[in-house]
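For this depiction, one protein chain was excluded, whereas all remaining protein chains were kept in their positions.
And then chain A:
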Amino acid sequence: MSSMKQREPPKFLCKLEMEVDKISNLPGHIIDKILSHMSLRDAVRTSVLSSKWRYKWDTLPHLVFDNQSVLVSSQDQTLIKNKLVNIVDHVLLLHSGPIQKFKLSHRDVQGVSDIDRWILFLSRGALKEFVLEIWKGHRYKLPSSIYFCQNLIHLELFNCLLRPPATFDGFKNLKSIDLQHITMDQDAFEHLISSCPLLERLTLMNFDGFTNLNIHAPNLLFFDIGGVFENVSFQDTFQLAVVSIGLYTNTGFDRNHTFGSAGNLIKFFAHLPRIQRLEVQSYFLKYLTAGKVPGRLPTPCIELSFLSLRINFNDVEESLAALCLLRSSPNLQELEMLARPEEQSAMRISANIVEEDYENCPFNQLRFVKIAGISGLRQELNFIKFLLANSPVLEKMTVKPGSTDGGWELLKELMKELLRFRRASVQAQIIYLDP
C-alpha cells in the first residue's frame, strides 16, 4: 500500500504514468457485475481482450438473448434461426458456473425444438429466473423439464402452451409468475396457483383454456389480470394488496344470481381485507354489478388508498356499484374515474340515481381525483358534485372530457357546472383539461 502511495501518479495524465491494468484483477463477482450491465454480446467479446479476460465472461449468472444482445443481420429466416441456435448453444456450452437467469426473447425465435434442449440443460442447474417470449408462430408447448426447475423464483412466459405433467406439484420456490398469451387447462391453472405456496405476484394477460379464476394463494401480494373470464374468486388471499383486473368482454359472465346469494361485488371483496390499490378496468365493473349491489360492503376496505374505475356513467348499476365502493373506502386518497368511451353516447337510461343515493359520505383522505372521458352528462356531473361536496382535504381534481362528439354545448355546460359546485375543501383546484 505504501509503495502505491509513493508511486501515486499526478492528477493529470503524463507519459511517465505507470500504465497498470487495474481492472483484470478485480474480484470475480465484480467482473460479473460489470459484464452484466452490458449486452451478452459485448460481454462475450471481452474474451478476446487478453489472456486474463478469456474466460471472465463465462461465469455470468444472467444470460439474456434478445434483439440487443444477439445481432444477426440477415433476412433469411432459416439463416437467422440457425445463427441464433448456434449462438445459444455455444454460450450454454462454454458457460461455467450457475446460470441464475435465462431470458430468451429474440423477435425471430419461433417455438423450435432447440428450446426444449436448452430448457432441459437449464433444468439441471439451479435456474432461478426464466423468461421465454416467443414472438412469432404458434403457442410454444413447454417441455416437461421446465416443471422440474424447483429453484425457480420468477417465471415469465409469452405465447406458450402449458401442460404440466400429472405428477407436477407446483414450484415450491416460485414467488412471481407472469403469463401472457398462454393456453392452459382449467385444472392445470388452479393447481399451479394453489401449489406454489410462496407465490406473491401473479400476472395474467390474454389467456385461454380456462375461464374460472379461482385464486388460492395465501401469500399473494400483487395480482394483475386482463382477459376473458367468467368468474373470479379469491380464497384466503388475505395479504393481497394490489389488484388490477380487466375484463375484456361485455358478455359471458353470469349476471343473474339466485336470490339471496351475495352478489359479485361482495364476493369479490370478501377475501381482500388488506387491499391497498385497486384498478377496475374494461368491463369488470359491470361484472361486479351482477347480483345484489349493496349500499356498502359488509367490511370496509380500510386500507384502500388508490382506486381506479373504468365506468359507464349511464349504467345505473355500475354507478351504484361505484358508490358502494366509494362508501366502503374511508381512507381513499386517490381516485380515478374513467368513462368507457364507446358507451358514452348511448341513449339515456331509464332510471336515474336519486339524490338519496348520494348520502353524505366523507372522504377524509381523498386528495386527488381524476375524471376522464366524460361528455358532460347529468350522471357524470352528479358524481363530480358528490365528490366535491364530500372531500374536505381535496387538493386537485382534473376533469378531462372525452371526444367532442357530444358537442361543445355540453362541454360548456360542464364547465359552468364545475364552477358552480360547492366544494368542501378550500384548497381544491379543479383543472379542466382539453379533450
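As a working rule, a residue touches a chain if its C-beta (ideal position, glycine included) is under 8 Å from a C-beta of that chain, and two chains touch if they have at least 3 such contacts; residues count from 1.
Simple rule for what comes next: contacts and distances are computed from a predicted model.
Per the UniProt record, the absent chain's protein name among "SKP1-like protein 21 isoform X1", "V-type proton ATPase subunit G", "Exocyst subunit Exo70 family protein" or "Mediator of RNA polymerase II transcription subunit 7" is "SKP1-like protein 21 isoform X1". Among the residues A:Val70, A:Cys324 or A:Met337, only A:Val70 touches the chain that is left out of the figure. From the set A:Asp42, A:Asp76 or A:Asp187, the residue in touch with the chain omitted from the display is A:Asp42, counting the whole complex.
Annotation for chain A: contacts to the undisplayed chain at residues 1-2, 4-5, 8, 13, 19-24, 26-27, 29-30, 33-42, 44-54, 70-73, 83, 87, 90-91, 94.
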